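Data first, discussion second: the structure below is written as structure tokens.
Shown here: the complex without one of its protein chains, the others still in place.
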Amino acid sequence: MVFAVSKTSSGREYKVRDISQADFGRLEIELAEVEMPGLVSCRSEFGPSQPLSGARITGSLHMTIQTAVLIETLTALGAEVRWCSCNIFSTQDHAAAAIARDSASVFAWKGETLEEYWWCTEKALDWGPGGGPDLVVDDGGDATLLIHEGLNAEEEYERSGKLPDPASAGENAEFRIVLGILREGLLADPKRYRMMKGRLVGVSEETTSGVKRLYQMQANGTLLFPAVNVNDSVSKSKFDNLYGCRHSLPDGLMRATDVMIAGKIAVVCGYGDVGKGCAAALKQAGARVIVTEIDPICALQALMEGIPVLTLEDVVSEADIFVTTTGSKDIIMVHHMKKMKNNAIVCNIGHFDNEIDMHGLETYPGMKRITIKPQTDRWLFPETNHGIIVLAEGRLMNLGCATGHPSFVMSCSFTNQVIAQLELWNERGTGKYEKKVYVLPKHLDEKVAALHLGKLGAKLTKLTPAQAAYISVPVEGPYKPPHYRY
Amino acid sequence: MVFAVSKTSSGREYKVRDISQADFGRLEIELAEVEMPGLVSCRSEFGPSQPLSGARITGSLHMTIQTAVLIETLTALGAEVRWCSCNIFSTQDHAAAAIARDSASVFAWKGETLEEYWWCTEKALDWGPGGGPDLVVDDGGDATLLIHEGLNAEEEYERSGKLPDPASAGENAEFRIVLGILREGLLADPKRYRMMKGRLVGVSEETTSGVKRLYQMQANGTLLFPAVNVNDSVSKSKFDNLYGCRHSLPDGLMRATDVMIAGKIAVVCGYGDVGKGCAAALKQAGARVIVTEIDPICALQALMEGIPVLTLEDVVSEADIFVTTTGSKDIIMVHHMKKMKNNAIVCNIGHFDNEIDMHGLETYPGMKRITIKPQTDRWLFPETNHGIIVLAEGRLMNLGCATGHPSFVMSCSFTNQVIAQLELWNERGTGKYEKKVYVLPKHLDEKVAALHLGKLGAKLTKLTPAQAAYISVPVEGPYKPPHYRY
Amino acid sequence: MVFAVSKTSSGREYKVRDISQADFGRLEIELAEVEMPGLVSCRSEFGPSQPLSGARITGSLHMTIQTAVLIETLTALGAEVRWCSCNIFSTQDHAAAAIARDSASVFAWKGETLEEYWWCTEKALDWGPGGGPDLVVDDGGDATLLIHEGLNAEEEYERSGKLPDPASAGENAEFRIVLGILREGLLADPKRYRMMKGRLVGVSEETTSGVKRLYQMQANGTLLFPAVNVNDSVSKSKFDNLYGCRHSLPDGLMRATDVMIAGKIAVVCGYGDVGKGCAAALKQAGARVIVTEIDPICALQALMEGIPVLTLEDVVSEADIFVTTTGSKDIIMVHHMKKMKNNAIVCNIGHFDNEIDMHGLETYPGMKRITIKPQTDRWLFPETNHGIIVLAEGRLMNLGCATGHPSFVMSCSFTNQVIAQLELWNERGTGKYEKKVYVLPKHLDEKVAALHLGKLGAKLTKLTPAQAAYISVPVEGPYKPPHYRY
Partner (left out) sequence: MVFAVSKTSSGREYKVRDISQADFGRLEIELAEVEMPGLVSCRSEFGPSQPLSGARITGSLHMTIQTAVLIETLTALGAEVRWCSCNIFSTQDHAAAAIARDSASVFAWKGETLEEYWWCTEKALDWGPGGGPDLVVDDGGDATLLIHEGLNAEEEYERSGKLPDPASAGENAEFRIVLGILREGLLADPKRYRMMKGRLVGVSEETTSGVKRLYQMQANGTLLFPAVNVNDSVSKSKFDNLYGCRHSLPDGLMRATDVMIAGKIAVVCGYGDVGKGCAAALKQAGARVIVTEIDPICALQALMEGIPVLTLEDVVSEADIFVTTTGSKDIIMVHHMKKMKNNAIVCNIGHFDNEIDMHGLETYPGMKRITIKPQTDRWLFPETNHGIIVLAEGRLMNLGCATGHPSFVMSCSFTNQVIAQLELWNERGTGKYEKKVYVLPKHLDEKVAALHLGKLGAKLTKLTPAQAAYISVPVEGPYKPPHYRY
């Protein structure tokens, strides 16, 4: 796949939907900055010393207004940036336009095909002949995956002369595309990913699903570079995953369907941080919420909040709204959807799109798909003429149907990202970080939170030295042992 | 003002934004029908006997998808319908298109000027030479006002030869337009409104603000025809006003600004049904809510829910979000807005647009208005360079910035409308209704509620005759005395 | 039944559990006064003019600490008072002791038999040879009932010489006792109730159940004197019934059973004001709440709050906690209780004790009753050896197992009582009040609420004259039309 790439007057490459939306994007970026005190504070604290000067950063993370503020924080600290989205529906085109015009190379638009998606990812990693990026900001691990798979392919090719075979991906349509892209790339430049690996200092990963992949690679010994697990900063996962979803789940439901949530029965599959946020939002809006869980501890938490824990089978024909948040796969299958009420709403807010059986829907004999509007489809079962409404084609509905998490909570997450990037870059020659997965130290985690208090008018209490001694913590923190759960 | 009016192939008039959106509108109307069991039930109960056959109905009520289902219920019962919106921003253009194409004359589009707005209202009342409508569905009372003012003008003109003088409206820009329209109309046909009055059977009024006007006219003895106060059906005001706003306020905030509600300080001016819904929504989303009230009873209700009651002055410089719900006027003035934090959000969800001092903003020396996107403006005070964000130009933000209340709750309201229209029409010759304001009897109110239970899986308990006797109610209801407050 | 009646040194009669608890009672009364700003304000506003001077008031209302503050407000305004409780379990003995020692004649103790209960009621009405009270404060209408039945009996006796026949009450054990008492009384003084009627100015009634009786008497034309329906003051029923129960239901459950509410399934029978308060409390504590309702409007309200509406039969074998709030009778029958889970908790918070089928339990063959502690009994079904736990023998559990509603909310209710008593007394010679049921005018209702705002730090907004004119209300209120539902 070859796309024409545009260039700004200064020569920066981009491909976005409509560069003329840059002014609109800029206006919303300016509004967002007021809501993102952590990032703005990074600019004033670190900007003068330009600590990221010389660093090339590739980002693969939803190209939204909030991400635009992140990108411009990285550039304000001296970095050069190339960016793509990590989801085909999550780009906000006006945000992409503003960044492309003003700050960084962007390859992203709302409603990419999967081929386009991976083309964008490859483009964001392609820094030209000098090798790839120094640092990667990843969300879900697709940039990291492409690098690892690219390296595998190059080594295999060198060993055996075999090119990647898309057919080997079987039913996994997306991986077929990845292999195709790698095949083409290999023919063009058989050392690209090895050059990339040589240069790359590390990655900071945004989300649960990407972190899971990193720990698997660490366990397998295949991780190529240090990784910072940003997701498990408390100031990320206990805020973004929980309060972000509490905000953006109903937002997505409302924008996509205008359905009244009050009075409805809603099933939330999974009661982790994301599920907790979703369940809270639905309950508060007046729905009767039911949770499905595999983990007895999370199940008992739901029960203590007055939420019954049942299996999907128990409730599939009674519920009105279904949300998957598990991070696992094959949660709502076509045989479930067939039993649902007419116009039941089915959506996913987990990172990957394999929680809902879209393949089963697409291949169901006689199935009719009626697109109400983009990212809102009614799938009509031929036997019953009952339809179900699937949002964002089973992908992240809050980003596909609305605008994702709001700025304030993303400021918490992205301040962790900035700090992680700084840490990786500052320690690039010191050997401090091995090819392992790291979490930021607690004092930085507390710092991120602290940067967000003033905006909300909060005042912290100061420990006296006597109190600090009594509870055995430094006066300035960190205040909790590592195992503390908040 | 003269607009070209389009006609369908069957000769029905309309003026909408884009008739090609009719298919999209139809899809959403079909979804909405599944959520509006009261209206669908009216169709099946009354449709066969065509009770509204021969009735001409003019509606002035937000031209949304939900209203489309109302209109098509009225036509399914035999009525002929002309419709306009009751707010310049509330029309959903695809809904208007579908109705214009398929069912009724529509004069409405999102983003009318005030001149266009009153032109549409007049057009919806204009049934040609045979006089006006038999029945009016009104929301806020603008159609009713136009008829009353029109009649006044005609009588004054006959008496004194004086035409309405727009200049007499002083600073009231909107009333200046009304007078202008009446002046033009009077020149064209000096008996139009008297003919209309002669034919008109009655009006059913949707909302608190319109009802207030009706009671004032009843008190003054100027009411021209019977009116049904639909707003004060319990199944309307205790649901639409309360739960509708609980849903659509955050929806409007999110679509307009994407602001994170959690952690913010939000001021709700007024704690009536609308204010209660707004405060509940904001609180549940994690805001710290403060209420302003004039009524000590409502104030004490807020306190019992953990919400402080203060004056606007007390909190104007600390809060992040301001919502007016009072039904009164001059609530948030420009001198208040000047003291607000940068990017404070100011919006109104009361029926009329005089709660927020838009005139004060517009005429403030040096004020700069930056339109972020339609219905979302940032107003920049020159002294401080601080901006405030005003939604929907001070008009109903849930309809201007989002899609209004969801279908299910509107089904409750609109089923009351259908019943009111039926009652007025059925009793048109009986003298049952005088030129007064009536509320629907409680058994009909209970019926409306009952029609909405099945969709939510509810099962009522049946009184035994012994129990019914013990509490002195009929087994089949009504179950409560008139003064019962729910 | 004859009890020895004690006398204070000043000659005031009383019969309480233990006069030595008066000091303890006084301490709690003093704490309560700080929480009852409405009553304290009545003392300072009206006390100096002694408006109740000369008035004899009989009260039949739970003899609690809060009631003590009411009684001493009445005496501070000049009244002479005799008091009994309106429930066999609701007296707080230390409150009774303090009042008996310091302020009024009291005949009440916690754990009366029914015979003792009616003896106390008669005693509270017995002002000696000069006739009965001038005014009655009633709660549930038992004092009113005794007067009406007494008069009936006297008239029947005069007419036919027939004495009341306890056997005629059939299975109604309590009415058998009433007839027995009237029979004895009639033999002692055959004109007592006619003298009482002659003197009596009116009654103010506290609760829904008593009000229902009054409206029935009004409808039948048998009401003997004017009655003020205090219950339907907004500042009473929308606060005491709702927020009072939200507080005292979990209090009663905890004190009686220490059961963890979180995670449990709780059934609330009835979703009026009391049911709404109970459901809210249980939901907030983490229970899954189910409501049973006969009224479709109340049912739809429950649904909008996320609470399913089912029949008792649907859930009887799954739920853990059952609460009756209907004001009707025969709600939870022994055949229901037999199907419940082991140790299901069954309780009533409605005024009368006929919502739960205690008679069915008591007469069930082989039933075993195990008293865990006073007002907490386990009833063991012989077939299953499963027990259910019944609180307060089916009577008001919040008063039987805890201390009833807290002071602040009772201050709202009781300030209405004081105002009602003042109104009846002030207008005793004017003919303003007929033998009908009246609600206090809205400006007094608003005043009661206003008296409670300062304690909670609230500040009201003042209408400008222009705003007041615009919404057609006086600047000083009342602010709402009579039909307004809050």
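For this structure, a couple of remarks:
Letters A, B and C name the chains as they come in the text, with residue numbers starting at 1 for each one.
Here, a residue touches a chain if its C-beta (ideal position, glycine included) is under 8 Å from a C-beta of that chain, and two chains touch if they have at least 3 such contacts.
Since the structure is predicted, the reported quantities are computational estimates derived from the model, not experimental observations.
For the chain missing from the display, the contacting residue among C:Ala22, C:Met217 or C:Ile261 is C:Ile261, taking the whole complex into account.
Among the residues A:Phe46, A:Trp109 or A:Phe239, only A:Phe239 touches the chain that is left out of the figure. Considering C:Asp251, C:Asp273, C:Glu305 or C:Glu423, the position touching the chain not shown turns out to be C:Asp251 (whole complex). When the whole complex is considered, the residue among C:Asn343, C:Thr384, C:Asn426 or C:Thr464 that touches the unshown chain is C:Asn343. Set against the missing chain, the residues A:Asp18, A:Glu155, A:Asp189 or A:Asp295 yield one that touches it, A:Asp295.
In the complete complex, the hidden chain is touched by one of B:Val16, B:Ala262, B:Cys278 or B:Leu312, namely B:Ala262. Looking at chain C, the residues touching the absent chain are 24, 27-28, 31-32, 34-35, 65, 243, 246-247, 250-251, 254-255, 257-265, 284-286, 318, 342-343, 370, 372-373, 378, 389, 402-403, 405-409, 456-457.
Within the entire complex, the positions of chain A that touch the omitted partner chain are 212, 215-216, 219, 232, 234-235, 237-239, 242-243, 273, 292-301, 303-304, 308-312, 314, 327-330, 412, 439, 445-447, 449-450, 452-453, 456-464, 466-467, 470-472, 477, 479-483, 485-486.
Think of the hidden chain as still there; on chain B it touches residues 262-263, 283, 286-289, 303-308.
Just so it is clear, only the chains that are shown with their structure count from here on.
To overlay chain A on chain C by their CA atoms, one rotates by 180 degrees, a value rounded to a multiple of 5. Averaging Cα coordinates per chain places chain A and chain C 58 Å apart.
Shared interface positions of chain C, defined as residues touching 2 or more other chains, are 303-304, 308.
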